[in-house]
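Got a structure here, written out as structure tokens. Questions coming.
Left out: one protein chain. Kept in place: all the others.
Going in written order, the chains are labelled A, B and C, and every chain counts its residues from 1.
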Amino acid sequence: MATAGDVKNISLAAGGKLRIEWAGNAMPVLKLIEKRFAKEQPLKGLVIAACLHVTAETANLMLALKAGGAKVYLCASNPLSTQDDVAASLVKDYQIPTFAIKGEDTKMYYAHLNAVLDMHPNITMDDGADLVSLLHTKRKDQLSEIIGSSEETTTGVIRLKAMMKDAALKIPVFAVNDSDTKHMFDNRYGTGQSTLDGMMRATNMLIAGKTFVVAGYGWCGRGLASRAHGMGAHVIVTEVDSIKALEAVMDGYTVMPMAKAAKIGDMFVTVTGDKNVISFDHMLAMKDGAVIANSGHFNVEVAVEMLQKKAKSHRTIRTYVEEYTLSDGTKRFLLAEGRLINLSAAEGHPAEVMDMSFANQALAAEFFIKNKGKLDVKVYTISKEMDQEIARLKLKAMGVQFDTLTDEQEAYLGSWQEGT
Amino acid sequence: MATAGDVKNISLAAGGKLRIEWAGNAMPVLKLIEKRFAKEQPLKGLVIAACLHVTAETANLMLALKAGGAKVYLCASNPLSTQDDVAASLVKDYQIPTFAIKGEDTKMYYAHLNAVLDMHPNITMDDGADLVSLLHTKRKDQLSEIIGSSEETTTGVIRLKAMMKDAALKIPVFAVNDSDTKHMFDNRYGTGQSTLDGMMRATNMLIAGKTFVVAGYGWCGRGLASRAHGMGAHVIVTEVDSIKALEAVMDGYTVMPMAKAAKIGDMFVTVTGDKNVISFDHMLAMKDGAVIANSGHFNVEVAVEMLQKKAKSHRTIRTYVEEYTLSDGTKRFLLAEGRLINLSAAEGHPAEVMDMSFANQALAAEFFIKNKGKLDVKVYTISKEMDQEIARLKLKAMGVQFDTLTDEQEAYLGSWQEGT
Amino acid sequence: MATAGDVKNISLAAGGKLRIEWAGNAMPVLKLIEKRFAKEQPLKGLVIAACLHVTAETANLMLALKAGGAKVYLCASNPLSTQDDVAASLVKDYQIPTFAIKGEDTKMYYAHLNAVLDMHPNITMDDGADLVSLLHTKRKDQLSEIIGSSEETTTGVIRLKAMMKDAALKIPVFAVNDSDTKHMFDNRYGTGQSTLDGMMRATNMLIAGKTFVVAGYGWCGRGLASRAHGMGAHVIVTEVDSIKALEAVMDGYTVMPMAKAAKIGDMFVTVTGDKNVISFDHMLAMKDGAVIANSGHFNVEVAVEMLQKKAKSHRTIRTYVEEYTLSDGTKRFLLAEGRLINLSAAEGHPAEVMDMSFANQALAAEFFIKNKGKLDVKVYTISKEMDQEIARLKLKAMGVQFDTLTDEQEAYLGSWQEGT
Partner (left out) sequence: MATAGDVKNISLAAGGKLRIEWAGNAMPVLKLIEKRFAKEQPLKGLVIAACLHVTAETANLMLALKAGGAKVYLCASNPLSTQDDVAASLVKDYQIPTFAIKGEDTKMYYAHLNAVLDMHPNITMDDGADLVSLLHTKRKDQLSEIIGSSEETTTGVIRLKAMMKDAALKIPVFAVNDSDTKHMFDNRYGTGQSTLDGMMRATNMLIAGKTFVVAGYGWCGRGLASRAHGMGAHVIVTEVDSIKALEAVMDGYTVMPMAKAAKIGDMFVTVTGDKNVISFDHMLAMKDGAVIANSGHFNVEVAVEMLQKKAKSHRTIRTYVEEYTLSDGTKRFLLAEGRLINLSAAEGHPAEVMDMSFANQALAAEFFIKNKGKLDVKVYTISKEMDQEIARLKLKAMGVQFDTLTDEQEAYLGSWQEGT
């Protein structure tokens, strides 16, 4: 694999450059960090390998890291999420080696992961823990070269915590996802909007009046349910956690098991982080014409393989819409092959939320290098103060003012004698 | 003070008895616990002193504790929140000594607190930390008799944590408020509805079209903003925490400092846990006819004393509505003297949410006695499993079914090798 | 019957006077009309008999009519909706003969109607068409004295149109309800809020998470569904009109026949203008503990008599909450005897919406006298211009500014040559 990267078509760079600029307009917090990094050079001499969705927003993170003095290498964290023009521009206009082609197969996907690890990074960034997983299995020899690794998404954090529990984790990791300024915004408002955006682009179906089933009521599910409702859908939520299920009921949604929801839903989306949440039996139970999508990180949430195996026939009726005809003649429509609908059929989260997520990523890299040698093998999270600072910068950039505690108020919160 | 209690009028008992029964209908989880307590007698021999809002819901908690074998004494946690008929019924129909009269002055308030402490409790329950505070100041001699104390509300937990920080805390405490099944439901859906309920009963004003200012975007503020919006108001949120402020913006509300909101709001409610959140200067800046209420625990959130001092004149124009005329002739309407509007002008949180809050209280008492002698002097919280169990029982009572992880799904969540 | 009126207790007047003043604060449009009326005396010499809900808002209408020079007589349009203190104040403080006692029986109800007709009015005002009906049946001799009659509510307008169809109508009538500034606001935002307010006051039940069935998706139903949803309920709508049913679906509600909704609803409210919308069979099908209310004009929407007849036993468990135990031992809770829940258990529509409704009423009276002798026997409605003027005054009073067409824009709307 060429060290300059592997992209679909380098001549797409011009469009990608504009797209990166456009996204950058909506990322003021990251831009402030980039400016400081350019001056302070905190990442000087570091090699960073990032396995993230190759989008215009990610490109802006790469620019910030490079501005900070790092050598940066990028590969895709999902075979369908790459924006080929952005990848081209990163290589051509910014000399950031990028290994990502939209629609790449699993073999190429892993070749790209290995290509960035071949650069012997000191810091890695993951969106789904694939680099970390590779480092702990096939490339253990490189573990000692790693200062730390940061993780973007819920699914990746679940994997990392499972590794910790198994005592399999060998490097310090930073759970970017656990920052309030990440999961409360990116997962909720980002996933909410971009998932619907992807479904509308793929199908052009009316959401109003539809029975819309959301599997999972974590931050992503909450955001998605809220937005589907906001577009006029009747929202049904499925959950395995009783507290989340109860919250969904109180938020005005209908809660039921998937086996029951399957029979009445028009559109289904999984955002759980688990597998076979929509099984083939569920698909069998669905109405003729039901639409199925996944917005969870991995394409294991919907039993796609079983559907492919059991369906009588299959055709692409629209881009990202696969029509499966079952043996009884009824149809199910699977979007984007069950992969992340928001990154496949649309453009992923809007830059406005990635601004904060990637501010966290950039600060995580700085955290690693600042604390090099003092770090434990565990999952780190952001400090409350830094988290609040990111939000403060965001509000400032948005022109929103808010209150400050008076001294009297500050003192009152710290006292306990004053009562009724 | 008579050991049988101190209530306004014992002849109100009949109405109170029906009210307790009515609330009990909506508290299935607490009823299940009461049933088990009656059989297992886990609280046998204990003396419990509770300082809680004396409402029909609290009465049902008292019945559960008594059923568990405890001797129970109750006083009010707020001078305006007592339901006199409920207090009467507790004394007359259930032989539970109750010390609470709606409208009692500060002196009587503290006399009632002391009355229940005179019973030498082993376990205390607070809603605002007043009993704990008394035990740590004027009644230190009784500290050694206490097995533990549980705390219902955010404000109380803030006080307890301040005590811990000052190393002033001397007994184990249990933060009921920190249970998900408490603060996510009681604080949010309970406060949201009951605060509006109180404001509508007090004023009969139309909410739709009003500019409604919510000070504080914690769980209570989120619930209140959501409900005010749901009634058609334009909601403005004020906050001191940048992350919460940003969340409010993304939730579709307008965020600004109180000094600015004061000028454009029609109705104001404080739910912050801090003092002088609406200062007299804010009130001066408000429009003629502005309505001000508090739904935070203590009546310190609005600068009531300063308003009383500076106003030119003052009269009660409706029950719970005080009209203050300022020196410029304009008016401000203060609801319920700045005390908890939902418990003063309405009936407090609906029984449906208190069901879970008080299930937590009952289980906290059981936790203390089960772990007697093994407890540290610190703030305990509920276990994830117990919290989920309360939610599970609630869903079951509501007839809501939800999903369970399959073995395959359970295994997947615990694995980390399976990737893209 | 005394010509000074018939009220419950004249000593309640002081409280009623404050309540009238409080409501008047929120009725700026009516106050502007009152001011003009006082100066122009357009109603001089007229006798007006009004059969309206005797509330603080109606009192303000009476003051405006009196200021305009009319002799005004008032009786109640519903046995349960009278505010006795307001009635007392009208008699004592404002010398407006008022015949209304909350809880009056049907006999007294009609005695009161006849009492105001005994005054030989020239103009009548109805909320439900009871005076008009009486004039066309038992008091036909007075028809010739009537210049015109105005009607406040949907149900009344339906009755008047049925009279027209039967050629039974003998006087000019004015459908106040058909003004946009009436039905789009009073019926929607007024009914929406006040119905929920009444239900919360009656039951103190949590709305969030409840399955809330709204029968009828007219203006009242739309408002009620929107507000119930805004409080966190799962809303089911029942309808007989396909267009309205489809609109409800697209607005995100679930639509089904009442026979099906009966089985799953927790709370039921009728706002249809028709009878037996909730039949005894529906009540039989309901869950144990279901709550039933009516917010339509007449208490015919719920089959109350059949319930009373078939229930095994019955008791008042809370004010305005009747508990009926069926033969199978399960319970149904009927609110306010099936009468208008918002006027029985709460205080009716907030003054802010009645301001516009009653501005329409006052202008209807002026319309009749201005056009005396030129009127046809038919149902009149407000002119577009006058309707918009009421809205303009309301916006001005609220401090809301809006746009005006430029000359160019005005011209463009009138042209048809300018195309693509």
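In the analysis below, contacts are C-beta pairs under 8 Å (C-beta built on N, C-alpha and C of every residue); 3 or more make two chains touch, one makes a residue touch a chain.
These numbers come from a predicted model, not from an experiment.
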Inset, instruction - Would you indicate which residue among B:71, B:229 or B:275 is in contact with the undisplayed chain? - result: B:229
Legend entry - Absent-chain contact - pick from B:121, B:209 or B:223: B:209
Legend entry - Identified contact with the non-displayed chain, of C:78, C:295 or C:381: C:78
Legend entry - Hidden partner chain, residues of chain A it touches: 18-19, 21-23, 25-26, 189-190, 192-193, 197, 200-201, 204-209, 226-227, 229-232, 289, 317-318, 321, 346-347, 349-353, 398
Legend entry - chain C, residues in touch with the chain not shown (by the definition above): 77-79, 106, 109, 128-130, 133, 137, 158-160, 162-163, 165-166, 168, 180-181, 184-185, 188-189, 238-243, 245-247, 249-250, 255-258, 260, 273-277, 298, 300, 387-389, 391-392, 394-395, 398, 400-406, 408-409, 412-420
Inset, instruction - In the full complex, which bits of chain B touch the chain not displayed? Write them out. - result: 208-209, 229, 232-234, 249-254
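Criterion: only the chains that are shown with their structure count from here on.
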Legend entry - Chain whose average C-alpha position is farthest from chain C's own: A
Legend entry - For chain A paired with chain C, centre-to-centre distance based on mean C-alpha positions, whole Å: 53
Inset, instruction - Could you check chain B for residues that touch two or more other chains and list them? - result: 189, 398
